[in-house]
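Omission of a single protein chain aside, the complex is shown with its protein chains in their original locations.
Our next item is chain A:
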Amino acid sequence: MSTVEDDGDTNSIRFGPSNDSEGGSKVVFLLKAAGGAPILKKKKWALPRTKTIGHIVEFLKKYMHLDTQQQQQLFLYVNQAFSPALDTTIGSVNDCFSSEGTLVLHYALTEAWG
């Protein structure tokens, strides 16, 4: 059973159940910390295919209360190797790089694999 959190932001990610009851229309992904970034309590997320990497980055910046004054950056990595462009859809990242139905993304506040 998964909890549904709502921080009131209309752009927040809606978490679906962590099984496949969405019929495969949502992409399930695991977020793992890298480069000394803070570890999230919630690691498993689900998003519609058409959402972009940029959407995830913006959401995480707010969720992690990153300092917008200091323009703290957040980097998302696939395969612990490369950073897809912000307008890439999570659907295509999932189609190409998920493993056994799950996509793992690493996030960092510095360029961990720059």
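Keep in mind that, in the parts below, a residue touches a chain if its C-beta (ideal position, glycine included) is under 8 Å from a C-beta of that chain, and two chains touch if they have at least 3 such contacts; residues count from 1.
The working rule: contacts and distances are computed from a predicted model.
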| item | value |
| --- | --- |
| Choices "Cytochrome c oxidase subunit 6C", "Autophagy protein 5", "Protein YIPF" or "Very-long-chain (3R)-3-hydroxyacyl-CoA dehydratase" - which one is the UniProt name of the chain not shown | "Autophagy protein 5" |
| Absent chain, residues of chain A that touch it | 23-25, 48-50, 52, 54, 78-79, 81-89, 91-92, 95-97, 111, 114 |
